[in-house]
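First comes the structure, then the notes that go with it.
The other protein chains are all here in position, but one chain of the complex has been omitted.
By letter and in written order, the chains are A and B; residue numbering begins at 1 in each of them.
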Amino acid sequence: MIKIAQALILICLISSAGQVLADDAAATQGRNTLWVVVAAALVFFMQAGFALLESGMSRAKNAVNVMMKNYMDVCLGSLIFWLVGYGLMFGENFSGFFGSTMFAVSHAEPWDYTVLLFQTMFAATAVTICSGAMAERTKYDAYLIAACLITAFIYPVFGSWVWGGLYGGSGWLARLGFIDFAGSTVVHSVGAWCALAGIIVLGARTGRFDRQSGAPRPVPGHNLSLVALGGFILWLGWFGFNGGSTLEANEHVGLIVLNTQLAAAAGAVGALLFSRLTRKPVLLTATVNGSIAGLVGITAGCASMTPAFAAFTGLIAGVISVYGAGWMERRRLDDVVGAIPVHGFAGAWGTLAAGLFLDGNMFDLTQVAVQIIGIASAFFWAFPLSLIIFFLIDRTLGLRSTTQNEQLGLDFTEHDEVGYPEFHQHVTYHRES
Amino acid sequence: MIKIAQALILICLISSAGQVLADDAAATQGRNTLWVVVAAALVFFMQAGFALLESGMSRAKNAVNVMMKNYMDVCLGSLIFWLVGYGLMFGENFSGFFGSTMFAVSHAEPWDYTVLLFQTMFAATAVTICSGAMAERTKYDAYLIAACLITAFIYPVFGSWVWGGLYGGSGWLARLGFIDFAGSTVVHSVGAWCALAGIIVLGARTGRFDRQSGAPRPVPGHNLSLVALGGFILWLGWFGFNGGSTLEANEHVGLIVLNTQLAAAAGAVGALLFSRLTRKPVLLTATVNGSIAGLVGITAGCASMTPAFAAFTGLIAGVISVYGAGWMERRRLDDVVGAIPVHGFAGAWGTLAAGLFLDGNMFDLTQVAVQIIGIASAFFWAFPLSLIIFFLIDRTLGLRSTTQNEQLGLDFTEHDEVGYPEFHQHVTYHRES
Partner (left out) sequence: MIKIAQALILICLISSAGQVLADDAAATQGRNTLWVVVAAALVFFMQAGFALLESGMSRAKNAVNVMMKNYMDVCLGSLIFWLVGYGLMFGENFSGFFGSTMFAVSHAEPWDYTVLLFQTMFAATAVTICSGAMAERTKYDAYLIAACLITAFIYPVFGSWVWGGLYGGSGWLARLGFIDFAGSTVVHSVGAWCALAGIIVLGARTGRFDRQSGAPRPVPGHNLSLVALGGFILWLGWFGFNGGSTLEANEHVGLIVLNTQLAAAAGAVGALLFSRLTRKPVLLTATVNGSIAGLVGITAGCASMTPAFAAFTGLIAGVISVYGAGWMERRRLDDVVGAIPVHGFAGAWGTLAAGLFLDGNMFDLTQVAVQIIGIASAFFWAFPLSLIIFFLIDRTLGLRSTTQNEQLGLDFTEHDEVGYPEFHQHVTYHRES
């Protein structure tokens, strides 16, 4: 009797233990899904941040155009990444150079959908970086075609080198040990190098540099309240961008997001200090860009740095964003929102910093070398390829609006709508006379 | 001795297993609460999206009025839904036609509060749909009274037919097997049919249609940057709207939110393609409305469709939003923001699609019939009832502002405040001369 009772109790316990373990698996899955979905929502919201920042830094006559480009980036980008990009980036990747399964995913495991959702939001971010740099003089259709090609091909192929092989294999940079936790290089630098190619093919806006002397002329953005709001929204979204890249609701998310916060704050302070030291006015635009540079900078190393190094990485990124904006201007490169210094230069610095300040151990030379290889391969992949794409678009459809359209504003000429129809505006197309 | 040791171990194991199960219950409750609260926050934020979208599509002289209507929708709606609506919608429902307990909940289980919170945010959404359609010519007090009646009565009674009986019983449409996961019909179509009644009683804005010929005249919105931002915020909030309707943080949320994303993207693309095919300009307002139509469309079937069908549902919803806006205009129905095509027509389509594309099995005729019954009963419940309400308000208090007040702008005449006191505006009340 006692033995039978014991046996029964044991059976109950075994089955209840089994139940508990199954419950735990479902609970873990549920918890991780919850975090990744929330993080995806935050990353999605970054698109609104980009739209506001880019629109606010442009002139009112192009407000609709800038917004439309950002809106369609998300719409076309989401569909194309689902159809093509996700497979190229995350599908089986035994070569190490691109994925080859998981295109147009429509029958998969629940978790696959969650990862696809999160990665879709990332893909949309990369291409949006171009839209800001190339604002105010790009043909709408031509831009959309380039955006689709970047989302479908340039971004996911590079991504596969670092994060690929979720379903088998792994990327060649991942095999080397390249550290880029949430994409200082994979997302931000790649986007910025495409933007650089775009503005080289486009040329500067009419009136941005003096025709004779080549001296730069400021073209102030039309709504700095929107710029600041955009900055706040980007900052907020970055908590999902970096924190969600764990793909797991674990206890380390706290440190990752704290590092993100400190680096952003230090980025703005870096921009402020550098502006003061070089006796330039501390502009709102430079301050917001400084904080975004801090965010870009910490993206690679946010999971493997202490808070003190995170703050330092952000501080330097903020300095780079101001210095880089001047460097670009001296080379007559017209990046409307400062996207290339903020996402490209600060992204490269952040990727390097992730190697330099790894877990508080500075100067592991092998790691630093690997980081440099990764940074360089992003440039040598994305820049020439997008240069070819923009060049071909320019030679066929034409990439740049006519000067007349540019002066009238793209809202009027490309969209049959204006942003603020009731408000008197200064006529801005007399600037270049 | 060995037996005693074994018995002790067994007792320990049993009690620890019991403890683990109790912990698991608390953990599950905590996780679900967390998700539903976050989702409720996202749905709340949709109110800001509606406010921006509606305000941006209206003229500057009514900016305060539009914002105030949206703000008070949430404030009055939350209190009234807590007092009355929640009980009517979710209380014990043995008749199948309305609930009869859980009014003014103040001593309940923790989970009840969480569900009430989430549903409060939904209720506020339904009524806000009216405010956009009826903008620029409705008396403020009259609108608020109608909004209260819709939140207290029209919306929750219909809701009880589909989602009711949380505390016993179930709604008659639920018993038929009607599928409306997150409310394409329950929330969006019901709101839109009330809006349709509202604009019929109100009539068109002065100057919207030519007095002699009846030809439509465009009345451009005053701030398209706000429209785009509103679109982004609504899209973001929808992740909570659809995802949170699981009321559970499980692994299926990923697919639901992915479907939401793809349908929204496809909705904008549908609006774009249809505009291009019919040689109309691709307006920002139409693009944003297309994506919202995609969101409305996928709301019913987001949990029971594959991503490919979700994208298709969104695409058609986007087409419907553009076609529907033209259809309304040809009938001299003046829906300021396009709320009725977007929430009503696309909502009906989405509810049908949820039956058509159920788990990839197309054309289960019974299910399709049930969906049509649900769609029709929403119309025949909400439209006549709200028509009566608006008619009675019009005959007593007056629903419509005087023409003079409409021309001066409701901000000035109803609120003693103007939205942008420092900026020179075009005088817009000379349009109809």
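Of note:
Going forward, contacts are C-beta pairs under 8 Å (C-beta built on N, C-alpha and C of every residue); 3 or more make two chains touch, one makes a residue touch a chain.
These numbers were taken from a predicted model, which means no experiment stands behind them.
Only one of A:Asn250, A:Thr278, A:Thr366 or A:Gln404 touches the chain withheld from this view, namely A:Asn250.
Across the entire complex, the residue among B:Met57, B:Leu88 or B:Val105 in touch with the chain not shown is B:Val105.
Touch with the chain that is not drawn comes from one residue among A:Gln47, A:Asn93, A:Ser189 or A:Thr287, which is A:Thr287. Annotation for subunit A: contacts to the undisplayed chain at residues 3, 6, 10, 13-14, 17, 20-21, 24, 27-28, 31, 34-35, 38, 42, 59-60, 220-225, 228-229, 231-233, 235-236, 239-240, 243, 248-255, 257-258, 261-262, 264-266, 268-269, 272, 281-285, 287-288, 291, 306-308, 311, 420, 423-426, 428. Even with one chain removed from view, subunit B keeps its contact list with that chain: residues 2, 6, 9-10, 13, 16-17, 20, 23-24, 26-27, 29-31, 33-34, 36-38, 40-41, 44-45, 47-48, 51-52, 55, 63-64, 67-68, 70-72, 74-79, 82, 104-107, 110-111, 113-117, 120, 223, 226, 415-424.
The rule is simple: only the chains that are shown with their structure count from here on.
Each chain gets a centre from the mean of its Cα atoms; for subunit A and subunit B, those two points are 31 Å apart.
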